[in-house]
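The other protein chains are all here in position, but one chain of the complex has been omitted.
So that you can tell them apart, the chains are marked A, B and C in the order they are listed, and the count of residues begins at 1 in each.
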Amino acid sequence: MILTSFDPLKKEQFQVLDKDGKVVNKDYEPKIDDDTLIHMYKTMSLARVADIKALQYQRQGRMLTFAPVQGQEAAQIGPMAALDKKDWLVPAFREAAAMLYKGVTLEQSYLYWYGNERGSQFDEGVNVLPVNVPIGSQINHASGVAYASKIQKQDAVALAYIGDGGTSHGEFHEGMNFAAVYNAPLITIVQNNQYAISTPRAKQTKSETIAQKAVAYGIPGIQVDGNDVLAMYAVVKEARERALKGDGPTLIEAFTYRLGPHTTSDDPTIYRKDEEVEEWKTKDPLIRFRKYLTNKKLWNKDKEEALQEEYKKLVNDTFKKVEASGLVELDDVFKYNYAEMPRDLQKQKEAYEAYLKESEEN
Amino acid sequence: MILTSFDPLKKEQFQVLDKDGKVVNKDYEPKIDDDTLIHMYKTMSLARVADIKALQYQRQGRMLTFAPVQGQEAAQIGPMAALDKKDWLVPAFREAAAMLYKGVTLEQSYLYWYGNERGSQFDEGVNVLPVNVPIGSQINHASGVAYASKIQKQDAVALAYIGDGGTSHGEFHEGMNFAAVYNAPLITIVQNNQYAISTPRAKQTKSETIAQKAVAYGIPGIQVDGNDVLAMYAVVKEARERALKGDGPTLIEAFTYRLGPHTTSDDPTIYRKDEEVEEWKTKDPLIRFRKYLTNKKLWNKDKEEALQEEYKKLVNDTFKKVEASGLVELDDVFKYNYAEMPRDLQKQKEAYEAYLKESEEN
Amino acid sequence: MAELTLLQAINKALEQQMEKDKSVVVFGEDAGFEGGVFRVTAGLQKKFGEDRVFDTPIAEAAIVGNAIGMAINGLKPVAEIQFSGFMFPGYNQIVTHAARMRNRSRGKYGVPMVVRMPYGGGLRALEHHSESLETLFAHIPGLKLVIPSTPYDAKGLMIAAIQDPDPVIFMEPKRIYRAFKQEVPDQEYKVEIGKARVVKKGEGMTVVAWGAMMRETQKALKRLEKENIDVELIDLRTIAPLDYDTVLESVKKTGRLLVVSEQVKSLGIASELITRANEEAFLYLEAPPMRVTGHDITVPLPKGEHHHMVDEKRIAHTIKKLANYEV
Partner (left out) sequence: MAELTLLQAINKALEQQMEKDKSVVVFGEDAGFEGGVFRVTAGLQKKFGEDRVFDTPIAEAAIVGNAIGMAINGLKPVAEIQFSGFMFPGYNQIVTHAARMRNRSRGKYGVPMVVRMPYGGGLRALEHHSESLETLFAHIPGLKLVIPSTPYDAKGLMIAAIQDPDPVIFMEPKRIYRAFKQEVPDQEYKVEIGKARVVKKGEGMTVVAWGAMMRETQKALKRLEKENIDVELIDLRTIAPLDYDTVLESVKKTGRLLVVSEQVKSLGIASELITRANEEAFLYLEAPPMRVTGHDITVPLPKGEHHHMVDEKRIAHTIKKLANYEV
């Protein structure tokens, strides 16, 4: 049992791969088939390329504000690989990588950040909730989804993400406590990327780890090396089993780092030092995982080059498509406020259309 | 140090007096002068009489809904006696005893529950906030009061009360976390009286103790026998010193029991057994403290009888005065919404007065 | 048919829907074991078990937020907020999520949930127990808001609310929870959300009310029986989406509009109704539309509440004033 072996109150952190991709904790190395390992790596890579490209587009004025994932790919892909298709992902707003793995298309993802609600109209059977902007509130949704899953015997869990900053929010507390009381099959991953915008982790809470906050809810809490995709996979696998057995939620602190800016409107040089970023670059989750796969002979330089080429093209093509989608139609902004449009809203729409027509004619 | 000697994670509870009034923990018996001891006991007794009487008045249809304190007097008087006059009391809604000790008059207290805001217009220099109905929110006020005290170097703490149920609220979490980050001189006492209206403690949270929730904020947490007025005194004394030294907040769980109904609209027989109540009656904080004082030769039967007579009369006279106060004047409900009445509100008031005059004439 | 109070009618509606539809779940602070502080959900836990009827921790954001999650994953939650004045900690969930999830996901995720809350004054209650917060819901696109004034409507609206694909705020005028009984059909029936009811036809003036104010207004009309004022009385029943058609048609006929509401004065439902009367019936108005409301003050504690409460006397007074208005 991983969850009982690493006590956050003793500042223990769970790791499988060190930063050179060496297995340091053989006992806990998860058994993952090769295809899945490669799929995990590829999705991490795609997320990374999409991220870097989006930043370029944004700097060119072609993309709106978005929240980069860079550096946190392992904390997102490990857990997703440990889930079943019918499990739910309940993201905060920095989980583009996790969403990709769970079936949100790159086009949808880009479309969302491009400013179009269609980007959250996920495909049938993709159990992912839309990007959640109001911090903390998604924990309650996840708890509710999990509870519903439990009493309807769906044999599925809900996995929610939140940031280190988000744990200060009352909704985090209420959601975790609620889920714990009713043993809802919830897994909450705190991506502790050391900052909430400019606010460092130490100004967010006085607790030495985020994981120890689990004590308040009478549930297991564990700190994991969030840049270690195998550790993240293994711990979620175990938390999922617990949850499905009816033992309730688990709190997982993924100790990681946001390599990029908070969003594209943010200038991180104001509040953090280059050396700090450089230091964390050496712990890059992609490099580490690539080394592991290379050691396993599942990956090599040629494959890497080909993959990079393929993804650059894919990302470019996708973004062009998104760009070509243009503006949102008038119908769309009225139609989805209710299942059926109320008569007064219908009249508002007609009045506005009449105005548009009239003002066009003049 | 009491705070470091009783670990809630090991289910340790701090006690000085056992239920027979015997000192079981000599090391921690606080040194309190005789006058203060007697004043503490008297205030507990007054609170008890006022409570029982108010219940009678309410059953006679003369008093409105109120929240009885019975059984929780020690958890309120011990802490108050450990405070300084300039320290702040930030109550929830079941702290009539604590408020009495801190200088709110019985008349004010009754007037409040009688339905008149004047009951919260405390005297100059009485550092007590009004009864707080929205659960949890007072913790943030207390944190703010404490922070203000700290940066203005007032050398005072804020002591907030909350119920076991209240700890589930997001505002509890946010307030505790905020105060901890900034080492605000805050003491939070959770009166764990085992129920939130009909909801038992076990349905409120899965954590084994409330005290352990302190771990989430990186602050000390301790469970105390809440029916032991000396233990409550001692622990608050120590928490206060910590706070004034700049070490930040403390979370104290007072393990106690509400002997009466939640409020006078509540019927506790629906959700709890007589035996349970009877069992807790043997732990009555007043009896225990009286035995202690009697052992110390500070109290005896005659004094007790005289006191009961005196308080019954005092309470009766006070309530009669409150009853005679009648309705609130029209001026009062308009005048205090702003420091200066806005012109439109002034006009609303005048219009209403004109209507009253007119309708009287007809 | 049985004679039921408004409170019992809601209880019956819940019981019936829970029986019929396994996905209906009921929860809130003290709503499970003891059946709520007003006993609206009494008996349900015993009948349907603890999975479907349960007590929650004191955490309104969790109550609403969990309901949203449940609704997204196949349940039809009916969540109780103990008093409307305690909905504020859950308001974030109501506004930023319940109201928006369908639009946000372009139809992928609806939130078919009901949030029940007793509201309104007149019960000599503690602070925060007497407010009328309609505006805070009706102002938010994506929400529905219904308020019954009779046992019959209470049952029919609750059934409609539970079956509605969108989030419905169900405000219960607790002052009339047990004030009177009415014959209520035993079987399932719905009162359409979004339809006002013309309680009494008339030609001289349109009077609009809802919730507990319906009763006060009816008492006022009784008082005025001999005054020969031909009032058309409308019970809104749904506050959002509001049935402007019924109201404005009436105003066009009568030329006079009075709105009775126990909200504070400014920015109440009355102000939107009066504005609509202006926008769409200006040329029909024979007098300025009027309103009887509370004042723009904090609802006073019981010993001062009468200064704020709208009562039949004040309503009657204003009806007369409006009837006598001449340009």
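The definition used in the following text is that contacts are C-beta pairs under 8 Å (C-beta built on N, C-alpha and C of every residue); 3 or more make two chains touch, one makes a residue touch a chain.
What you see is a predicted model; the values in this text were computed from it and never measured.
Shown chains touched by the undisplayed chain in the intact complex: A, B, C. Of the options B:Asp155, B:Glu279, B:Glu309 or B:Asp344, the residue whose C-beta touches the omitted chain is B:Asp344. Listed residues B:Glu95, B:Glu174, B:Asp225 or B:Asp266: the one in touch with the omitted chain is B:Glu174.
Note that of A:Ser265, A:Asn295 or A:Asn316, the residue touching the chain absent from this view is A:Ser265.
Across the interface with the omitted chain, chain B contributes residues 88, 90, 117-118, 120-122, 129-130, 133-134, 137, 139-149, 151-152, 154, 158, 170-171, 174-175, 177-178, 181-182, 332, 335-340, 342-345.
For chain C, the residues touching the absent chain in the complete assembly are 61, 85, 88-89, 91-92, 95-96, 99-100, 103-104, 127-128, 135-136, 138-139, 141-142, 242, 264, 266-272, 274-275, 278-279, 282-283, 285, 287-291, 295-298, 327. By the touch definition given at the top, chain A reaches the unshown chain through residues 64-65, 112, 114-117, 131, 133-136, 165-166, 168-171, 196-199, 203-205, 265-266, 270-271, 325-330, 332-334, 337, 344-345, 348-349, 352, 355, 358-359.
Just so we're on the same page, only the chains that are shown with their structure count from here on.
Averaging Cα coordinates per chain places chain B and chain C 36 Å apart.
Remark: chain A and chain C have CA centroids separated by 40 Å (rounded to whole angstrom). Listed for chain B are residues 168-171, 203-205, each touching two or more other chains. Listed for chain C are residues 57, 59, 61-62, 89, each touching two or more other chains.
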